[in-house]
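Structure in structure tokens, see below.
Taken from a larger complex, these chains appear in their original positions, while the remainder are omitted.
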Amino acid sequence: MELNVYLAGEIHTDWRETIRAGAAHLPVTFTAPVTDHAASDDCGVAILGAEDDKVWHDRKGAQVNAIRTRKAIADADVVVVRFGDKYKQWNAAFDAGQAAALGKALIVQHAPEHAHPLKEIDAAALAVCETPEQVVQVLDYVLTGALPR
Amino acid sequence: MELNVYLAGEIHTDWRETIRAGAAHLPVTFTAPVTDHAASDDCGVAILGAEDDKVWHDRKGAQVNAIRTRKAIADADVVVVRFGDKYKQWNAAFDAGQAAALGKALIVQHAPEHAHPLKEIDAAALAVCETPEQVVQVLDYVLTGALPR
Amino acid sequence: MELNVYLAGEIHTDWRETIRAGAAHLPVTFTAPVTDHAASDDCGVAILGAEDDKVWHDRKGAQVNAIRTRKAIADADVVVVRFGDKYKQWNAAFDAGQAAALGKALIVQHAPEHAHPLKEIDAAALAVCETPEQVVQVLDYVLTGALPR
């Protein structure tokens, strides 16, 4: 068995690298959104032409990014969504909703203090982790049957 | 044509009543989550037995509420998601993600200052409204072809 | 058996009325796009706020109209698409494509001189009519087994 895993959510820390490194020995293909914040915000107007209104600037960018993220979610066996400590992160919750509706295995990772506002998302998940290391351990067990020592 | 409309999101103001009243002349059936905050938080343990750990208290409740919300989203032609001014509201974004993945017509309603963090959700919507009154006008036009005077 | 029939395409003649009148004795529910051309073009900005750029003016309107047309196509058993003598009518062909991909029974109605450029759409249809009266006769036969006298 091999897994295709989409790493959604927070883009301000290196948690994706922690998971990729920890899972380097496993038959997992990881995908992710574009994590260069500036490129992600400006891709629409940089390619398709400038907009005066910030709303349409954002709309063009969000739709171009959606080509990548929808493909990644559609192809994923597992969607990992990490909620960090800052920002609204509505996009992370939106990705979790898409994953849940498409029947993807959902793994949520967040600090314990966010458990109450995330309770509906956690309730749709098959694993709720506190750390990226736990995400790696879940993937390792799922693929190999090995538990952490 | 008749519409089944699910009113998702913020539960601390009476925006749902504004929409229901404004659309009273239209062939629309509205559904909503349980908006009694205390009941919604405690339904799991009140029915299925107490839990010491708040995480499982919340899990039981969120899953019981999901029986209602998944049914409502699945039956909806249109999902309206309102983001208010307070709280994390990850559940609202999660509902929007489910609606988008299921191909529901999505109408988002929020104040202009939240446009940037909501850009991915707005980009998946067919209408982005600033007020509940605009939501009513969209429903009216969709069903009758009449524009606001 | 009852049929839900969506009447897509040309909005400058009264062909829909011809069909509705001819099928008045049949158990058919008809739906249609908003056929008031001005309202259809301006609905987005009239409800959701003005735009300086015609592209976004059109985008807002097209998306609001899509709430109605997608619902109508999704609910339809039969999609009738009429191509008239004027204009690009790309929207009519777009609706035909959606209907075909969703497995709807497609009836196309157009003058014989348009047969060659419409050959791919005709090839996806279950009936190709020259007149609205023929559309009525098809619906009548499908529902009652009666042939025109």
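Note that the chains take the letters A, B and C in the order they are written out, and that residue 1 is the start of every chain.
Here, a contact is a pair of C-beta atoms (placed from the backbone, for glycine too) under 8 Å apart; a residue touches a chain by one contact, two chains touch by 3 or more.
In this text, all values refer to a predicted model and were calculated from it rather than measured experimentally.
Visitor: Please state the number of copies in the whole complex; 3 are the ones shown in place.
Guide: Altogether, the complex is made of 8 copies.
Here is the rule we use: only the chains that are shown with their structure count from here on.
Visitor: Since subunit A and subunit C are copies of the same chain sequence, what is the angle of the rotation superposing the Cα atoms of one on the other, rounded to the nearest 5°?
Guide: 180
Visitor: Quick one: subunit A and subunit B, Cα centre-to-centre, how many Å?
Guide: 23
Visitor: Just curious, how far off is subunit C from subunit A if you go by their C-alpha centres, in Å?
Guide: 40
Visitor: Just give me the whole-number Å value for how far the CA centre of subunit B lies from that of subunit C.
Guide: Each chain's C-alpha centroid was found; their separation is 31 Å.
Visitor: What positions in subunit A touch 2 or more of the other chains?
Guide: Where subunit A is concerned, no single residue meets two or more other chains.
Visitor: Tell me, which parts of subunit B touch subunit C in their complex?
Guide: 1, 3, 77-78, 105, 107, 125-130, 134, 137-138, 141-143, 145-148
Visitor: Under the touch definition given earlier, write down the residues of subunit C that touch subunit B in their complex.
Guide: Residue positions touching the partner: 31, 34-36, 39, 42-43, 46-49, 60, 63-64, 66-68, 70-72, 75.
Visitor: Under the stated contact criterion, what part of subunit A meets subunit B in this complex?
Guide: For subunit A paired with subunit B, touching residues are 54-55, 58-59, 61-63, 65-66, 83, 87-102, 114-124.
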